[in-house]
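A single protein chain has been removed from this complex, and every other one stays in its place.
And now, subunit A:
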Amino acid sequence: MKTLISRGKSRIDKERLILAVAAPLLAIIAALVVTAVIIAATGKDPFAAFSDMVTYGSASDSQVYILNKATTYYLAGVAVAIGFRMNLFNIGVDGQYRLAAFVAAVLGGALTLPGWLSIPLIMLAAMATGALWSAIAGILKVTRGVSEVISTIMLNSIATAIIAYLLQPEQLGQLDDAGTLVSTKPLPKSSYFFTIDVGPAGQVWGFIVIAVLVGIAYWFVLGRTRFGFDLRTVGQSESAAAASGVSVKKMVATSMIISGAVAGLVGMPTLLNDSHQYDNSFPVGLGFTGIAIALLGRNHPVGIALGALLWGFLERTTNHLEFQGYDKEILGVIQGVIVLCVVIAYEVVRRYGLKRQQQRVGAELAAQAAAVRTDKQEVAG
């Protein structure tokens, strides 16, 4: 009996490994096939498109672009994933990072401290703003039972309105020379985050280091601490967690706040490494990109990184596809297809694995029962 279980376990592990690789592989192949069909349907050659994407995407300046974009996307993905692990759908990452970036930009423009002091202050201000903004949704959920999906969507709109109100020439904004672009006061040079110069290809944003650190922290806290264990438990079964003495409400509020704090960092690579000010051309919608990337990366720190890189690669290369005469809508189609394929592929593989397991357990039980029956017969006979 004992040997049976242990043998079974090792086999399951091997199978689990195969299944784990099968899902993303299946998703990528399916996405490629669907995309190829779509491109062919528009009367273009899909293989020429793919080969252009690979050539253009592997150029050195494209790599810099992809790394820089992925830095932002990774942070957005992690912010969303923290909520996902708790079964919380933090759609508000979008509003949280924009409000955070705005507050941080205003603070950064006003500060005239040395960089080693002002940069951490700017980042802390951003994290605090993001955390406070998401705390509203968290508190509403635990005290009044308001769905975080609804409240965060609404908080997104409120954040947009607050920024629009404050980002006016007579408030905290200032007009450019042409009188068409309003921005916050630019950050002083001392508050710029460092960049890694890689020659003609451009500059890699130094914030990538922070993104990696956030990824490691995410992995460590979730997988190696009691808090992370509690968080995952609540995500899997609230009643079980409550029964084992975890305060579900406290966990919901805390993880919402942590998710918001990480969301506060999403705008920082752009602010500290690129734009150095908040204006109307500050990127929007990164929170929603984060949802797609967290889904793609299965909430896993490395998976999210791969998803973020893939997203950056797709944006870079499809921008160029438009230049080559392909339809510009192709990017949205490819991204949508990939997310769908990943979700479906994981579900298909999960069900297949479950079926295999059931079959095997069933077969083993049947063998056991048969063995018992023969024993009995032998005794009787």
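As a working rule, a residue touches a chain if its C-beta (ideal position, glycine included) is under 8 Å from a C-beta of that chain, and two chains touch if they have at least 3 such contacts; residues count from 1.
Here is the rule we go by: contacts and distances are computed from a predicted model.
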{"item": "Hidden subunit of the complex - UniProt protein name among \"BMP family ABC transporter substrate-binding protein\", \"Peptidase\", \"Molybdenum cofactor biosynthesis protein\" or \"PEP-utilizing enzyme\"", "value": "\"BMP family ABC transporter substrate-binding protein\""}
{"item": "Contact residue for the chain not shown (choose from A:136, A:208 or A:334)", "value": "A:208"}
{"item": "Contacting the left-out chain in the complete assembly, out of A:145, A:199 or A:245", "value": "A:199"}
{"item": "Chain not shown: contacting residue from A:61, A:238 or A:364", "value": "A:61"}
{"item": "Contacting the left-out chain in the complete assembly, out of A:328, A:356 or A:376", "value": "A:328"}
{"item": "Absent-chain contact - pick from A:193, A:282 or A:313", "value": "A:282"}
{"item": "Residues of subunit A (touch criterion as defined above) contacting the omitted chain", "value": "55-56, 58-65, 67-69, 98, 160-161, 163-165, 167, 169, 175-182, 196, 198-201, 204, 208, 212, 215-216, 219-220, 270, 274-275, 279-285, 289, 315-316, 319-320, 322-323, 328, 331"}
